[in-house]
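Just one protein chain is left out here, and the rest sit where they should.
Entry: subunit A
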Amino acid sequence: MISLTHFLITSAALFSIGLYMVVAKKNAIQVLIGIELILNAAILNLVAFGRYDKLNNNGQTFALFAIVLAAATTAVALAIILNVYRKYKTIEPDSINQLKD
């Protein structure tokens, strides 16, 4: 029997992996993948907690919205990455340090 706890552990693992990727990866695409993982961990939590609302299925509805939004943000993020690449000829986050003064 798969209980709520399993879902939550999986979600936490996904979140941690995503966070790790966001912080540590040397490629902006991989960082984007990490962001997706964190998003999916959140969606998994929404779906898992959705069983307490069997009447309206609000959890599932939010998850759908989130997936759509994630697709949109991913498209925007890819566009940004493309522009960054054009400007810097690289997509390694470490070498793009113009944010400092």
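Points worth noting:
Following the convention adopted for this analysis, a residue touches a chain if its C-beta (ideal position, glycine included) is under 8 Å from a C-beta of that chain, and two chains touch if they have at least 3 such contacts; residues count from 1.
Just so it is clear, contacts and distances are computed from a predicted model.
Hidden chain, UniProt protein name from the list "Universal stress protein UspA", "ABC-2 family transporter protein", "Glutathione import ATP-binding protein GsiA" or "NADH-quinone oxidoreductase subunit L": "NADH-quinone oxidoreductase subunit L".
Within the full complex, the residue among A:19, A:33 or A:66 touching the omitted chain is A:19.
Where subunit A meets the chain that is not shown, the touching residues are 19, 22-24, 31, 93-94, 96-101.
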